[in-house]
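This part shows subunit A:
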Amino acid sequence: MEVGLILDKLKQRFGERILGADLEAADPSIEIAPAALAEVARILRDDPPLRFDYLHCITGVDYVQPDAKKAKSFPWEVHFELLYHLSSMAHRHRLVLRIKLPRWQGGVEGQLPEVPTVSHLWRTADWHEREVFDLSGVRFAGHPDLRRILCPEDWQGHPLRKDYKTAEEYHGIRTR
Partner candidate 1 sequence: MPVERVDPELVEFDVRTDEMLINMGPQHPSTHGVLRLVLRTDGEVVSSAAPHIGYLHRCAEKIGENVSPRQWIPYTDRMDYLAGMNMNLGWAMTVEKLMDLEVSEKTRHLRVIVCELNRIASHLVAAGTYGLDLGSFTPFLYCFREREKILNLFEAVCGARLTYSYIAPGGLIADLPPGWLEACERCLGELQAVVPELHAMLTSNEIFIRRTAGVGVLSPEMAIDYGCSGPVLRGSGVKWDLRRDGQPPVARMYEDYRFEVIAQVDGSYPRDQEYPPVPPEAVVGDCWHRFYVRMLEVVQSIGLVRQAIEHYRRSAGPVSEPIKITQKLPRGEAYLETEAPKGQMGFLVVGDGTAIPWRVRARSSCFCNLSVLTEISRGCLLADIPAILGSLDIVLGEIDR
Partner candidate 2 sequence: MIAEYLTTRFGLPEWLACGGVALVQCLILLGIMMFAAALFTWMERKVAGRIQDRLGPTRVGGRFGWLQSVADGVKLLAKEDLIPGEADGLLFRLAPYVSFCAAFCVYLALPFSNGWVAQHLNVGVFFIVAIAGLEVFGVILGGYSSASKWSLYGAMREAAQVVSYEVPLGLCVVIPVMVAGTLDLVAIGNMQRGWGVNWLVFHNPFLFITFFIYALCTLASTNRAPFDLAEAESELVAGFLTEYSGFRWSVFFMAEYGSMYAMSGLGAILFLGGWHGPIPLAEMLGLSYANHAVLGWLGDLLGAGNFLCKAFLGVAAMMWLRWTLPRLRIDQVMTTCLKYCVPLAAAMFVGTMLWTYALPGGLLPRSTPLGAVAEAPPWTAPRAARGERP
C-alpha cells in the first residue's frame, strides 16, 4: 500500500492527531501527536490492509545546537524527534512514524519528555525503548522495565543528547 493511502486511512480515523507527512523523501514518513502513538501503532499493526508486523528500529534525534555561534545557522527548530521504522512482511510496504517532542517536558531542564510505550505491540520495542531512554533520554510511559541498557545503571546524563557533557570522572576513573 502506498504511503499516501496509509496517510488517508489514518487521517480518516485520527483526524487532527495526524500532524503531517513527508511523502517525497527517500523514506516517506507520517508525523503524529505523541499522545496518539499507542493507538495509531495498534491500528498500524492490527488493521488487515496495513499489518505493520515488523518494527525495525526506534531512533531518537536531538535537534539543538548547543554552540551559540553556530546556533544562528542551525537549519531546524529546536526539538526532539522519535523515528519508528516499520514494515510489513505480509504486504511489503514500509513507513516511518515521526513524533516531535519538546526537548524537556514542559521546558524544564532535566525533565525527560514522555511518550506512550509500544513495547506491548512489538516486543522489539522493549529493548529499543530502553536504549533510547538510556542514550537519548526519553521516558516511555507504561514500559514494563525502563532501565538503562548500554550504560551502567548509575550513569549520569544521556550521551546522545547534543548538549551532553561527559562527567569529569566515573567512580574515580577519569573519563577524558
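Just so it is clear, a contact is a pair of C-beta atoms (placed from the backbone, for glycine too) under 8 Å apart; a residue touches a chain by one contact, two chains touch by 3 or more; residues count from 1.
In picking the candidates, the idea was that all candidates are chains of the complex that A comes from, given by their letters.
Just so it is clear, the structure is predicted and the values come from calculations on it, not from any experiment.
J.: Only one of 1 or 2 touches subunit A in this complex; which?
T.: 1
J.: If you look only at subunit A, which of its residues touch candidate 1 in the complex?
T.: Spelled out, the residues of subunit A in touch with candidate 1 are 25-27, 53-57, 59, 61-63, 75-76, 83, 85, 89, 92, 94, 96, 122-124, 126-127, 131, 135, 148-152, 159-160.
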